[in-house]
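A single protein chain has been omitted; all remaining protein chains appear in their positions.
We just call them A, B and C in the order they show up, numbering each chain from 1.
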Amino acid sequence: MPDVLEIEGLAKTFGGVKALQGVDLTVRAGEIHGLLGQNGSGKSTLIKVLAGFHQPDPGGRLRVNGQEVSLPLAPGEYKSLGMRFVHQDLGLIPSLTVLENLFLDELATEASVAIPWKQWRGRARTLMQRYGVELNPSKLVSDLRPVERALLAIVRAVATAPSNGLLVLDEPTVFLPQDDTQMLFDVTRNVAGTGTGVLFVSHDLEEVKQLTDRFTVFRDGRVVGSGATADHTREQIVRLIVGHDLEAVSHRSAAQLAASPPAATVTGARGGLVAEASLVVHRGEVLGVTGLSGSGFEDLPYLMFGASSAEAGRIEIGSATTELRRQNPTKAFKQGLALVPADRPRDGAILSLSVLDNVSMQTLPTYQRGPFLRRRKMQEETRKVLSTFDVRPSDPTLPCSSLSGGNQQKVLMAKWLQTRPTVLMVHEPTQGVDVGAREEIFSVLRSATAEGMGVLCASSDHEQLALICDRVLIFRQGLIVAELTGDQISKERLSELSYAVQDPSKDLAS
Amino acid sequence: MSAPDDTKDSTATKDVKNSRSSKANRLDLVQRVALPFAWLLLIVGFGIANPSVFLTAATFQTMLGSQAVLLVLTLALIVPLTAGDYDLSVAGVLTLSAMMVAILNVQHGWPIWAAVLAALAMALVVGLVNGLIMVYFGIESLIVTLGMGTLLTGITLWASDSATISGISQGLVEYVIVKRFAGISLAFFYAIALCAVLWWVLEYTSIGRRLLFVGRGRSVSKLSGVRVGRVRVGALMGSSVLAALAGVLYAGTSGGADPSSGSSLLLPAFAAAFLGATSIMPGRFNPWGTAIAVYFLVTGITGLQLMGVQSYVQQLFYGGALLVAVALSQLARGRVPLDNG
Amino acid sequence: MSAPDDTKDSTATKDVKNSRSSKANRLDLVQRVALPFAWLLLIVGFGIANPSVFLTAATFQTMLGSQAVLLVLTLALIVPLTAGDYDLSVAGVLTLSAMMVAILNVQHGWPIWAAVLAALAMALVVGLVNGLIMVYFGIESLIVTLGMGTLLTGITLWASDSATISGISQGLVEYVIVKRFAGISLAFFYAIALCAVLWWVLEYTSIGRRLLFVGRGRSVSKLSGVRVGRVRVGALMGSSVLAALAGVLYAGTSGGADPSSGSSLLLPAFAAAFLGATSIMPGRFNPWGTAIAVYFLVTGITGLQLMGVQSYVQQLFYGGALLVAVALSQLARGRVPLDNG
Partner (left out) sequence: ASPNGAAAATASGPAVDTSAAKAEIDKAKALATFTAPGPAFDVSKAQGKTIVNVSLNSTVPFNQIVDAAMGEAGKEAGVKVVQFTNQGQVSQWIQGVQSGIAQKADAIVLEGSPDPKLLGPQLAAAKAAGIPVISTHLYDESYVETAKKEQPNIAAFVDAHHYRAGTLMADYAIMNSGGHVNAYFVTSNEVQPAAGIAKAFKDELAAKCPATCKAEIVNIPISDWATKVATQVQTALLKDPSINYVVPVFDGMTSFLTTGITQAGKTGSVKIVAYNGTASVMKMIQDKNLVVAEVGEPLEWLGWANMDQVLRVLTGTEPVASEKTPLRVFDSTNVDEAGKPVNQKDGYGDPNQFKDGYRTLWGLK
């Protein structure tokens, strides 16, 4: 059986940036192949070349199922080559319905003059049922929660994946909670079982170890290593990715939290999926909130920040008390709150503006001297901040869009930490961030708390929470049902509590 | 005049059939029919104010027959609007097309079908050039078509020597405005037929869907294999051809052509396109909503004209109706921003 | 125009040049100065073709002095364009503002400053209403301002009784067009001063930056604490006030006001705004680029007029120059899509 995908000497340059250089990659039939590498190492670029989105530099070669295919690929050609994708930003059109997105690929290239909408609706229902996804086909994708969007994109790719084709999953798990991740893995294995090759991109090495048969690591657009997953330890892989060893440090502080004063107090918050929540974020602590998706933890920071509307509740920061119903982001920012949202392209960064513009959004007034903004100073400061956070490339005049996803995330952290908030709220802060950068973000958060900032971290990544949090609140059905502190916090315990269906009152006692 | 049920379902943008809330369903319905209802109210209002003149078959026949040109021009606009582009050159194409038909037919003695074909060919070329410049140079459609529109105006002035030309073959006139069905000029039925065709293209063909995909998410479409450039060029060619058809209807309706009048139709056409996007399939540019918008506006104006009110009142009605109608429909919709693709 | 969507899309497709490479830097410079250079070429060309008349101080003085109204109107447009909104009511505001100055001054005997203040107050109200409707109902700026523009036309017709009004106080006329500095009417300097002020606001104040943030990423701005609604309302108020100033200049230039001519300035203003966005700070609407665009176009027209060519040739130049200028500047830029904010 020939290999489903063979790439030789593929290169891609953006202006001066060499995103890919002489990449060789082979995906065998029926194998699940991990594609690893730091942020900006070129993983998505490779995938977009396969999708016919980017034109590679001349010179590379591509074989699919042993057949030579001439590059560049035409848009849509991937379909006839048997490839299916879940792209990093999912490849959905938010203002259209689930049904339309589900059949996007089909409509994009096939010629039809009598689209059987009714029949498709039925097909959509069957598909959803088969993968255990409950989605109304007429709903707008923009009204879906991130999990639902991810599921939709996955169902779309998997459902039509042909045997002996290629299924490409570019960080499909970042939006998924644990149980859905397992479902995705099962489905992926099934697909691979039919002889399809799978290319799987993730920054989560646990997932990589669990799922993949072989892997390839990129660094700065080059292949720096590959091999069978089983033959490599986690540490070996990390070394390949980052280029050096990571010190395994515990990030959790030993601070006596009870002694530190509250930074923010929330009482009786209600709105969105939150039924009722009261909590305190202390100075100097990292407070995690977690739960299953839909349990309400992901809405909490947005309620506190006034980014989604609350029905009731109060927030107290220092001496100021605000009704949550009247909270809005402007006020919240003035009170000392900061929010790094999860939906980066929509809520986080203005991709068409420069890194400088993005980073300086809140700090503009401090650069005002007389009637003028001191733009050179702004640039210098931003350059400093970027190097602190190891953003690559660190040129502040580049448009944000030319940074890789992980680097964009670092820019956002930089943007908000600069404002020295009392409470920093982060939603999935290391989503799509490579292991190296992830460590950097953790230590940045940690050093910020050392100066007395409180951090509220909403995340469904229990491992991450276990690593950085001093305290974690677990949500179920809109209520805080458990609290873990200090050494009680572990990945397993968090998952257990999130899934538990027993009487909530018991947990609180634990 | 409205789309069959299953289409509505399949493509509606709002939470149709959202099992959890029947209230949303009701709101949605309200918004779908708000404009037709407002239209009805207008008719009733003018009927009461001026029954003897307004409530006659003849008035309705005239109203329906007289706006075919505007309707077709608006249809031309919604093709590129669906694909996320503006075409400001449609007015120029309309004028030049009418002028070509007049010049070729009257001054050069071409048979009418040949003159019409020439006008359509001109439109294809204009649309293609528009599209190629837009895609190849990466320039916004707004500015490309603005430039092209000005260019076409210049060409029209040159070709016509700034003069109005009349005397187009009776054949065209006959089949556009003189012949009637149910008392309404054929022009109306052509326009409605175009509505139906466009509705079918937008809803039931993959080309129509691709227009929508490109309009709503250009890079996602590209990732999915849509040839975005081609689709956008195609949309501009489509709008040009429709505009040329509007020009042919114009020539047929007035039996001649003048070098300037198309431009006064541009803003009303945009108004109708956007107003139409609030109805039938709220949030999407759609042909039936457009037709209703055109006839809603023209009913108001005609009613006022028949009452002999001063001209400025008609302007006030036009501007006011546009604002109020869209605002109300947005209220019914829970103030979701209209998505223009 | 769904600005946020657009931005998202362009991100992936943009093959952004890298500032590290010096080739890119050179290209960037080429593009910045492409339009000024084209302007120079025009001047040289007409200078050679027609040295005795074209290359005189008087020609340049009149060229510069004559476009103040258009320039200020274009500046009005770029404020909301930067914030991602269209304002089609500027032409209506211009006309009504000129008419108010004329009516209050000529028919009611108000001193000129009071009439001007009244016009500016009207503009503030119009901008506010535009903005509130847009934000409160979530309607696109394009359609709100289209409706408002029509409404204002109606109001102008009503207030003026459709008549042209002449005989505005010599004071205004004196200080707008009669008095000169370096042989150029003061109107030019007012317009340039407004350019400078707007440039300062857009580049060196946080308000200006916020306009840009809102234009490029509405939701990000909101989450960053920018009061998006207020900024957008403010932008529309700004554009209205600038349009009213253009109206005052109009009244001063012609010594009167007519109820209709403002509307023919709308498309040229859009053309200049977009053409201006290709120069000086490519990809952004910017005042100096706008000024250069306006004077580039008028130089071409004037040169042709001096050569005595027919009116249609001027149209051809206008449309053609727009297309060619933008296309060339895009070529210099490596065909990156222009971001319309």
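Assorted remarks:
Everything that follows uses one rule, which is that a contact is a pair of C-beta atoms (placed from the backbone, for glycine too) under 8 Å apart; a residue touches a chain by one contact, two chains touch by 3 or more.
If you're wondering where the values come from, they're calculated on a predicted model, not measured in any experiment.
The shown chains contacted by the absent chain are B, C, with contact judged over the whole complex. Of C:Gly149, C:Gly217 or C:Gly255, it is C:Gly255 that touches the chain left out of the display.
Screening C:Ala114, C:Ala159 or C:Val178 for touch with the missing chain picks out C:Val178. Within the complete assembly, B:Ile177 is the residue of B:Ala34, B:Ile177, B:Met281 or B:Leu316 that touches the hidden chain. The omitted chain makes contact with just one of the residues B:Leu40, B:Val53 or B:Val197: B:Val53. Contacts to the hidden chain, counted on subunit C, fall at residues 53, 56, 58-59, 62-63, 65-66, 70, 106-107, 157, 161-167, 173, 177-178, 180, 185, 253-256, 258-262, 264-265, 268, 298, 301-302, 305-306, 308, 310-311, 314-315. Counting over the whole complex, subunit B has residues 53, 56, 58-59, 61-63, 65-67, 69-70, 157, 161-168, 173, 176-178, 250, 252-261, 263-265, 302, 304-306, 308-312, 314-315 touching the chain that is not drawn.
By definition in this document, only the chains that are shown with their structure count from here on.
Chain centres here are Cα averages; for subunit A and subunit C they lie 42 Å apart. Note on chain placement: the centre of subunit B and the centre of subunit C lie 28 Å apart, centres being C-alpha means.
Counting partner chains per residue, subunit B shows two or more touched chains at residues 216-217, 219-220, 222, 339. Within subunit A, residues 48, 53, 94-95 each touch two or more of the remaining chains. Across the interface of their complex, subunit C is touched by residues 84, 88, 133, 136-140, 142-144, 146-155, 157-158, 162, 216-220, 222, 267, 270-271, 274-275, 310-316, 318-320, 322-323, 326-327, 330-331, 335-341 of subunit B.
Those residues of subunit A whose C-beta lies close enough to touch subunit C in the complex are 14-17, 48, 53, 89, 94-95, 305, 307, 328-330, 332-334, 339, 341, 345-353, 357, 360-362, 364-365, 368, 371-373, 375, 393, 395, 397-402. Contact residues on subunit A toward subunit B in their complex (touch as defined above): 48, 51-53, 75-79, 85, 87, 91-97, 99-100, 104-115, 117-118, 120-121, 136, 138-140, 143.
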